[in-house]
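As you look at this complex, bear in mind that one protein chain is not there, while each of the others sits in place.
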Amino acid sequence: MKHFSVLLFGIFIVLTSSFLGLISSSLNQLGNLKQSTESLELNDAGEPTLVEGDPLYPMKLSGLSEQGHQEYIQLGCVNCHSQQVRREELGKDLERGFGQRVSVPRDYIMQSNVLLGFSRIGPDLSSVGARKNDINWHLLHLYNPQITSPGSLMPPFPFLFEAVEISETIATDNALVFPENSEYSPKEGIAIIPTKRAIALVEYLINLDINYNLPEAVVTKNDTGE
Amino acid sequence: MSQPSTESSYDIRYELKSSINKAAFYFIISAITWLTLSSLFAVIGGIKFINPDFLSAYEGFTFGRIQAMLNSTLIMGWCSNAIFAVAFWIMARLSSTSIKHGGILLIAGVIWNIALTLGLIGIFIGDLTAFAWMEFPSYTSGIFLLAYTLIAVWGIVAYFNKENDYSYASQWYILGGLLWFPWIFVIGQFFLNWFPVRGVLQSIIHAWYINNIFYLWLCPIALGACYYFIPKLSSTPIRSYHMSALAFWSFVLFASWSGMSYLIGAPVPVWLTTTSIVFAIALVIPALIFYVNLIGTAFVNPNQLKNKLALKFITFGSVAFIVHLFIKMVLTFSSIDSVAHFTMIYEAHHWQLIYGFFSMIFFGAFYYLVPTLLNHSFKSYFLPNLNFLLSALGIIILLIALYVGGWQQGTQYNTAEISFLEIANNLTLWMQLKLAGLIILFIANVLFAFNLSTLLLCKLLDALPNFSNDKLNQNT
Partner (left out) sequence: MTQENKKEENSNELHDEAIQEIHQNLIENKELPKEGFSFLPIALIFLFAGVCFWGGIHIVTQGGEFRWDGYHPDFAEKHNAVAIPEKSLFEIGEKVFLAQCAQCHQNNGLGVAGVYPPLVRSSWVLDHQEVLARILINGMNGKVIVLGKTYNGNMPAFGPSGLNLKPKQIAGVLTYIRQEWGNTGSEVTEETMKNYMAMYNARTTPWTAEELYVDISPEPVAPVIESNPESTDENNSLDTHDEGDNTDSSHSSLIISDKEQS
């Protein structure tokens, strides 16, 4: 029966080693990351400490953003959009303006689910809020991407919107503003109103922004990506 | 091994044929059902890349959910059910014992499929998790685990109760796979769904999970099937078999450490990816041994290869696997990764593993297993052969579309002047080719289901008049 015990022991060791080597060690290294100020200062004892009074990054998500984050997960956006900026020699992320610096682990500590992504059928969204913060643009883009980006492969999400007849009883202040002569405009007398879900999702998107400094990652690129 | 008396050999045969039979057929039928469903999802997803407006009005059919349902039905539906059917059968055969408690196995199988159905409904209504290949909602994970425990324990028990002293390569792989799966599953669920860790640790664990589900769950079982079927069907012993132990240990060790190569460039400490890259490259050693062991053996006897349908499937799968491993190594080179990362190449790589390798092996295994279990063979091999041709064609078209299209996508991505919209539009041809491949695969899978179910129906019709006779014989 000696052979069996060797086999069992080996089976055990293989997975344990990779668990300890890759997961436990990184839990140990990254498990205690906290928010940080944009830069550190030396305290009286000469140790680097947070600058008192400075805002802490990454910021906590607002309640609405958090709801939008859940919508992002539920609609499976992560299948086509990534949220990470790689270092220069691995791709043109910085040049394309996905962020003004490389993303680091600390950027993600305030998110309930980390959506690094694995595919870029669509552009990276790590700093989409800094690139486009027009709420109406985002809503139109969700309602039908063909309005804002003709030829896009992104599916439309009409179920995040309601078509209502314009009347005095229903508030249509927040109705979508379509570009003039758009073939996707609703009929006369109909307004397209975003649901709470669409508003939350857009709130999440326009707050996605990693263009702040962290002690270990300093913004290197200016707005124009130069 | 003691020579079994005719009576005990009759018992074994009887048990193999009846108590586990129901369970085996149950797993086979559910595997085929999920396979057909998953390829339907794949086709819907493929259409959406040609016409994004397709079915877009229905929330449940939005691309993200279709993709999640596709992944779940593939892994937990087709792959897992196929494993339960084939792995147990091989294990019982090689251990000269029988899988006992077919009833519990059947019940557990029903529970497993209920969990999966529940998970699919959950995904459809929006309860999917944020993690690819484990999208089924966390409330189903406990049920999966319960069902798995009830199922797998019999496969493991079969190995420990074996009546001979042999320990053959297939058994190592299958035992390993059966033991690793729950562990990987629990770690993934624990750290991602039950008690989520913070920050990119989630991504690290997710990469580890995907990698190990592929290389320590799907691969070992499929390799176990290869080591069983290839010598059996080509009636040639494995070439250089003495190296198979080295291949086993090096493959499982290196593969389980190679998962972080999905995270090259991601915001994780660089030593994680570097370590995984080294282990991914080290996979060259098992890959070479697999080449000699499996492909070397399969081609020794070309006559058998030509005549045996199952062997065709399995040889195709083995070749796809070795190519897959070499592509895995190449993808870790930073010059290649800078083009391939985030493109369809990774999708192609997964398809190659799941369809090119795993599914082809199990198509072959099913084409062998079902006639054997039924004791009833195909009257004509035209449709099964057509199935092989269609599957092979579909996979090749799909992989060409995704690899070449992905490479084009990556090079254009690295030319910052080309906007994302242009890149997407330039992919149209490859997306159409991908859809063509998926449709061919769908037809092939329907044909697969049709072939096996007609066989089953024929057998049932044949068996009906003899039923009382059989019963009488058994009672005596």
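Quick notes
So that you can tell them apart, the chains are marked A and B in the order they are listed, and the count of residues begins at 1 in each.
Throughout what follows, contacts are C-beta pairs under 8 Å (C-beta built on N, C-alpha and C of every residue); 3 or more make two chains touch, one makes a residue touch a chain.
Computed from a predicted structure; not experimentally measured.
Residue in contact with the omitted chain (choice from B:Met134, B:Val197, B:Cys219 or B:Ala282): B:Ala282. Residue in contact with the omitted chain (choice from B:Trp34, B:Phe84 or B:Tyr228): B:Tyr228.
Although one chain is not drawn, the whole complex shows that of A:Pro48, A:Gly63 or A:Gly151 it is A:Pro48 that touches it. Of the candidate positions A:Leu30, A:Leu61, A:Ile109 or A:Leu125, contact with the hidden chain is made by A:Leu30.
For subunit A, the residues touching the absent chain in the complete assembly are 29-30, 39-42, 48, 51-54, 87, 102, 104-105, 215-217. Taking the whole complex into account, subunit B touches the unshown chain at residues 1, 6, 9, 12-13, 16, 93-94, 96, 164, 166, 168-169, 228, 231-233, 235, 237-238, 240-243, 245-246, 267-271, 274-275, 277-279, 281-282, 284-285, 288-289, 292, 304, 308, 372, 375, 377.
One rule holds for everything that comes next: only the chains that are shown with their structure count from here on.
Taking each chain's centre as the average of its CA atoms, subunit A and subunit B sit 32 Å apart.
Within the complex, the subunit A residues that touch subunit B are 3-4, 7-8, 10-11, 14-15, 17-19, 21-23, 26-27, 29-31, 33, 73-80, 82, 84, 86-87, 89-92, 95-96, 102-109, 111-123, 145-146, 149-159.
Taken together, the subunit B residues at the contact with subunit A in this complex read 48-49, 52-53, 56-59, 62-65, 67-68, 126-132, 135, 160, 167, 172, 175-176, 179-180, 183-184, 187, 191, 196-205, 208, 212, 216, 249, 252-253, 256-257, 259-260, 262-269, 272, 275-276, 334, 337-338, 341-344, 346-347, 413-416, 420-421, 424-425, 427, 431.
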